[in-house]
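Sharing a structure here in structure tokens format.
Every protein chain except one is present and positioned as in the full complex.
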Amino acid sequence: MFVEAAYGKSSVRLVRVTRHGDRHDLRDLTVAIRFEGDYGESYTDGDNAGVLPTDTMKNTVYALAARDGVSEPEVFGLALARHFLDRNPVLHRVRIDLLDHFWKRIPADGGDRGQAFQRVGPDARTARITGTREGTVVEAGVTDLLIMKTGHSAFTGYPRDEFTTLPETSDRILATSLTATWRYSDGPRDFGTDWLAVRGTLLETFAEHDSRSVQHTLYHMGEAVLRSVEAVESIHLVMPNKHHLPVDLSPFGLGNRNEIFVATTEPFGLIEATIAR
Amino acid sequence: MFVEAAYGKSSVRLVRVTRHGDRHDLRDLTVAIRFEGDYGESYTDGDNAGVLPTDTMKNTVYALAARDGVSEPEVFGLALARHFLDRNPVLHRVRIDLLDHFWKRIPADGGDRGQAFQRVGPDARTARITGTREGTVVEAGVTDLLIMKTGHSAFTGYPRDEFTTLPETSDRILATSLTATWRYSDGPRDFGTDWLAVRGTLLETFAEHDSRSVQHTLYHMGEAVLRSVEAVESIHLVMPNKHHLPVDLSPFGLGNRNEIFVATTEPFGLIEATIAR
Amino acid sequence: MFVEAAYGKSSVRLVRVTRHGDRHDLRDLTVAIRFEGDYGESYTDGDNAGVLPTDTMKNTVYALAARDGVSEPEVFGLALARHFLDRNPVLHRVRIDLLDHFWKRIPADGGDRGQAFQRVGPDARTARITGTREGTVVEAGVTDLLIMKTGHSAFTGYPRDEFTTLPETSDRILATSLTATWRYSDGPRDFGTDWLAVRGTLLETFAEHDSRSVQHTLYHMGEAVLRSVEAVESIHLVMPNKHHLPVDLSPFGLGNRNEIFVATTEPFGLIEATIAR
Partner (left out) sequence: MFVEAAYGKSSVRLVRVTRHGDRHDLRDLTVAIRFEGDYGESYTDGDNAGVLPTDTMKNTVYALAARDGVSEPEVFGLALARHFLDRNPVLHRVRIDLLDHFWKRIPADGGDRGQAFQRVGPDARTARITGTREGTVVEAGVTDLLIMKTGHSAFTGYPRDEFTTLPETSDRILATSLTATWRYSDGPRDFGTDWLAVRGTLLETFAEHDSRSVQHTLYHMGEAVLRSVEAVESIHLVMPNKHHLPVDLSPFGLGNRNEIFVATTEPFGLIEATIAR
């Protein structure tokens, strides 16, 4: 018995250059497309009569980018979702995921050359469009946003058992690689403006929060977004705790005034939550 | 408003050596632990009174491995889940994910030395234990199982539109990196034996199937598992289509009798389904 | 017979926080240490009498950072090199490699909070100190500097043979992930200032160059550094050609006015050169 199925194309790499005379604009996207629908017979019998090839999905990304342009990732994703729903009668639900890689202009001659760019990261902007016959959901996000607090971060008051060795601390490093995804309410919207507002609120709240735990800071980051950006209905945050451990310098006759840390990658804490209005 | 939250520890790396005189056994696991429960106040108020530190979760992995040993990953995961549910009253649901890395003995002197090992892969065995106050679900799986068919694989009969360029083919390479996860029915079980049976059925069905598409082969692999391994209630398969494209040699005055391919990584098809009894 | 040998410690992760009241400074380094010397008997006979453990090398990184602080990576590397040469009589040559990860302050409240940081990249600063009994060489560099030109880049006039299919182009995208390493002349120096000058020259020259090939642009970037930064004796540049291929839209009845590209990762060109005074 068939419970659930999906198919699509991932890692479609699209770079679009828009030429305004000497000055170019650049959009660098990685797109993934995912179809759910009445595709049961392709699985059970190998009947491909309704199966739009994933190669055609890929071609459609390039063709629509050429024909209609690419502005905000959400807008491009909406156009793709609409196109696929219009053309594929057995398609019930289409999901478009977009990863928007940042480039800034290289300054030259006191100004910008206008045709040379430098990648900035490691963070990237994300968008997810989920379209059905009933309606469409637009989500946006950030990923790989590496942030660190060297003060105003504690972890105390937790339960202890026979396997507890962690010392309480009122002053620890809190570092994470933030992934946040938020859902917009319906209605026309300037996706670029809202995205900047959410990202700014996340960063500022992280910087200003007196943290009692990753959970505590995560919640208040999400709550601040709901408070300050009206268009956001709910937000999901994932914050791995990238542990920075103070080095024990006492064997060397040295003290560690909370200055010398080893950054570790394994193991890591993993904290997440969804906060809604 | 709080919709959903979870926290835990990931990438806990455990290697356990069991010494039987000159002959050692080796178990190499990566463990992740995830808690869901009444942790709302840790998020909203920074109250950590019920929050078992993820550092203690990590310690518990090593302590239980030392105290009780590690046999099958499912058994170790069940012990961890039980331990955490017993000790943490506000914990509703605990999930233990285990990745089991394979090592084989290095043959030496005509026999095994017994204390020297070689990693085999890239595939690995997985297990997931999900425990609540009501009961426990055991899932097992394989990941990163790279497999390829150079015959008995076609893709034809699909719809065409103005963006279609893919030629139909009755003889293409089908290559994938299989991830499969299956759920066991309740009851006592030899997890090692069942795991081998499922993996063997997946490989054999992949090898023998006359494939009309990735979907077609995926379904019949899952269906064969349900048919041949009674303990499996349902199975989820994820099969990225790692495209191998025939190289156009005509500019060089050469033919390509379906022999010369370029292996590509981007973009890739992504096919998945869950099949249940 | 023993031709050449080396040993050391890699991936030593050091984060140092310097606290100036409410305002903190952050240095985030990955350090590698490599020893060459009279270590032959440790290889042939397992005699470790002269073999400083790599664990001690790691401890030394943390101890010196605590005792003496960490300013520019070159300065910290010089101190490490000197320390190891002083203490290890059989050590002939020590190499210290440092990777300096960038963090910027998160703006908050109109100003900086001073204790919250955001990682910037993907590029990083590098330094290499090579010390012997005779003297010390200081090299610095950048790595993972992703840069792209969407104009002023051509590739024509190359030889053709029976395996040539590449069309000549007077207007292609040139994208690379630059790794550059330069050697400083002896003498006291402000490493931070020189580093910024070299990096700025590399970026500006890349942006302004009328490129006839990757080789052509690479050379002129290096040549501009030698011309504008006196302290640099020689420079080595590595520039993978990250191909961006125009998509053929003609099957869709669309033209491609050099606007729609697929970014590829495999295969890639690889161009490098060393340029000296």
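When the chains are written out, they are named A, B and C in that same order, and each has its own residue count from 1.
Heads up, the rule we're going with is that a contact is a pair of C-beta atoms (placed from the backbone, for glycine too) under 8 Å apart; a residue touches a chain by one contact, two chains touch by 3 or more.
This one's a predicted model, so the numbers in the text were calculated from it and none came from an experiment.
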Note to self: Just to verify: which one of C:D47, C:D68 or C:D171 makes contact with the chain not shown?
What the structure shows: C:D47
Notebook entry, point to check: Of the residues listed, C:Q215, C:S228 or C:N256, which one is in contact with the missing chain?
Noted result: C:Q215
Item checked: Footprint left on chain A by the chain that the document does not show -> 162-163, 165, 251-253, 264-266
Note to self: Need a quick check: the contact residues on chain B for the chain that isn't drawn.
What the structure shows: 13-19, 22, 24, 26, 28, 59, 62-63, 65-67, 103, 106-109, 113, 115-122, 145-152, 173, 203-204, 206-208, 244, 247, 249, 251-252, 254-264
Notebook entry, point to check: If you put the missing chain back, which residues of chain C would it touch?
Noted result: 1-13, 32, 34, 39, 42-56, 58-60, 63, 87, 155-159, 161, 163-166, 211-216, 218-219, 234, 240-241, 265-277
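Assume only the chains that are shown with their structure count from here on.
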Margin query: Roughly how far is chain A from chain C, centre to centre by C-alpha average, rounded to an integer in Å?
Written below: 28
Next item on the list: Could you grab the centroid distance between chain A and chain B? Build each centroid from C-alpha atoms only and quote it in angstrom.
Entry: 25
Next item on the list: Using mean C-alpha positions as chain centres, tell me how far chain B is from chain C in Å, no decimals.
Entry: 37
Checklist line | Sequence positions of chain C contacting 2 or more other chains | finding: 251-252, 264
